[in-house]
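This structure is in structure tokens; I'll ask about it shortly.
For this depiction, one protein chain was excluded, whereas all remaining protein chains were kept in their positions.
Per-chain numbering from 1; labels A, B and C assigned in written order.
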Amino acid sequence: MVHITINGKVVKAAEGEMLLTVLKREGIDIPALCHHEAIEPTGNCRLCMVEISRAEWEGWKKHVTSCLYPVEDGLIVNTHTPEVIEIRKTIIDLQLANCPDSDVIQKMAEEYGIYKTSYETVPEGDNCIMCYACTRICEVLGKSAISAVMRGHKKVIAPPFGEEPPDCIGCLACAQICPTNVIPWTDTDSTRTIWKKTFDLITCTSCGKAVITKDFAEYLMAQRQIPKEYFETCDECKRMATARKMGEIVTKAQEAAL
Amino acid sequence: MKYQFEVIPSKCIGCRTCELACAFAHAQNQKPGKSRIYPLAYAPDKYVPVTCLQCDDAACVKSCMFNALRRNEETGAVELDKERCVKCGACVAACPFGCALIDDVHDEIVKCDLCGGSPACAAFCPTKALVYKRV
Amino acid sequence: MTRQDLTKLTAIFDHYPTDAGSLIGVLQDIQREFHYLPREAMTKTAETLGVPLSKVYSVATFYNAFSLTPRGDTIVRVCKGTACHIKGADLLLDQLESGLGIKPGETTEDMKYTLEVVNCVGACAMAPVMIVNNKYHGNVACNRALKLVKKD
Partner (left out) sequence: MRIDSIAKLSQWRQECQAKLAAQKRKVLVCLGPGCLAGGSDEILEEFKRIVAEKKLADISVEAVKKTGCHGFCARGPLVVIEPEGIFYSKVKKANVAEIVETTLEKGKLVEKLLYTDPRTDKTYTDYKEIPFYARQERISLRNVGQIDPDEIGEYVARGGYAALAKVLTEMKPQDVIDAVSQSGLRGRGGGGFPTGRKWATCAREESDIRYVLCNGDEGDPGAFMDRCIMEGDPHSVLEGMIICAYAVGSREGYVYVREEYPLAVINMQKAIDAAHECGLLGANILASGFSYDIKISRGGGAFVCGESSALMRSVAGEVGEPRAKYIRSVVKGLHDKPTVLNNVETYATVPVIMEKGADWFRSIGTEKSTGTKAFSLAGKVRNTGLIEVPMGISLREIIFDIGGGIPDGREFKAVQTGGPSGGCLPADKLDLPVDFDTLTRAGSMMGSGGMIIMDDRTCAVDVARYFLNFLVEESCGKCVPCREGLYQLHKLCVKICEGKATENDLALMERLSKVIQTASLCGLGQSGPNPFVSTVQYFRDEYLAHIRDKKCPAGVCRELITYTINDKCTGCLACIKVCPVDAITGEKKKLHVIDQEACTRCGSCYAVCNFDAVDIV
């Protein structure tokens, strides 16, 4: 257990915990776009920056991304100094120039009083903020179907050669985790298309509703030993089946009691 | 596990009070959530409240690639850590009883969490068809 | 990919331990052998080293050393280091661009010339520097640039 001072208040935290986790627990509002508990922090978006200092090092202070700064005993943290606010505003301003059409960024900008970016709008912007959440989550799955391609300002998230990613299983984890919702996908009754790759969907044998892509089901069967039949019907039909099965048991029990 | 959730179908009259209680217990920003419990008719006028059985070797837990589903040893519930969930829907597809659900209203995956130890459904069930008790 | 190309590839793989750590070295050798990274070679690399294809592609597009398109017989590289910049490397580029009819990074249609810019080759004392097929030319006056290329 360590003690840290957050905005003047002494708070307890577990050793090794990341600062952002503690700040969130304390109910302090820290913006963070690239942070997600299911993936390792990487510090791409820089929004969760806070100022740290220590009583024993007079005059020393530093700005760190709280998402990957492990707490240390005696740390003094300030989350809303004018410098910290200036950093956040500038980053959001830059992102607004980069992603002018993103609702998430627009809303965040408005919260910081920015209604129009101070910079020139990036012409080829695709509203991706390059947080790598998608590539990181795909890596957790062990698939790494997509990756960051090129470098610097030309960097984009893309499948190899910009074509159908051979390793993609159509699970949608990337699209779902995306903080700015810029990974498009479409479902028909029996297919799903993402990253230009079209997948067959398993459709419920009783009602025909889509359940999951075949590739994802096969992946779960192989990786996590889930029986094939679990994927054959949709959740609603499975509930009905459960009701019927339980009903049978109840009926049998009642008949037996009579 | 110190507690057990018991369903007594013979007492269920299909009044759907549990469904309502569940939705309100999981309201966010005054919007009721999707119910995690459904009294379903298996025969005319015969009902079974279908909800998560908190299976020992739960398929939902096994299917989650991101460790977002973990058992609460205190309440016995398999709880979903929303911070770790990416909404891939593996658990929804994998649960053999159809008890992991997609909540379109709040755009999240939901499943019964036994309300953290005091399930609203059991509290409101007028016929005591749902019982949460210490073992 | 021809059988001969595959043999070349296998020879490259044989030089390295089959793990992710060999990726950059393998790609560099492929680049040296084929003067670019053929797509099939990248796929084979991914399979052989057990690395996701996306990672191979990521590495191949991140580093300047790799080219994803075939390059010309003569590679003309103009150094754009600081010393070369202030000593007029832009003028060399102007000459080469108009003389060869291509922009940096491009290859002439007849596959004869590829024009590239590099960030400092460490011959700053002789700035501006250009390199034609690995032959260094120092103190290049702009009116000599094209002649040096065509001579080779």
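One rule holds in what follows: a residue touches a chain if its C-beta (ideal position, glycine included) is under 8 Å from a C-beta of that chain, and two chains touch if they have at least 3 such contacts.
Since we're looking at a predicted model, the values are computed, not measured.
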Among the chains presented, those that the missing one touches: A, C
Sole contact to the chain not displayed, among A:Ile4, A:Val77 or A:Ile91: A:Ile91
Residue in contact with the excluded chain [from A:Val2, A:Leu68, A:Val140 or A:Val182]: A:Leu68
On chain A, residues whose C-beta touches the chain left out of the figure: 42-46, 49, 63-65, 68-70, 83, 86-87, 90-91, 94-95, 97-98, 118-120, 122, 129-130, 132, 148, 150-155
Touch list for chain C against the chain that is not drawn: 20-25, 27-28, 55, 58-59, 62-66, 80-88, 90-91, 94-95, 97-99, 118-127, 129, 134, 136-139, 141-143
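Simple rule for what comes next: only the chains that are shown with their structure count from here on.
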Chain contact topology (line, ring, star, complete or other): line
Separation of mean Cα positions, chain C and chain B [Å, integer]: 60
Approximate Å spacing (C-alpha centroids) for the pair chain A, chain B: 24
Where chain B touches two or more other chains at once, by residue number: none
Residues of chain A engaged with two or more neighbouring chains: none
Residue ranges of chain B in contact with chain A within the complex: 7, 9-10, 38, 40-43, 46-48, 50, 59, 62-63, 65-68, 81, 83-90, 92-102
Residues of chain A touching chain B in the complex: 36-38, 137, 140-141, 171-173, 176-177, 202, 211-212, 216-217, 220, 223-227, 229-231, 233-244, 246-248, 250-251, 254
Chain A-facing residues of chain C, complex: 39, 42, 52-58, 61-62
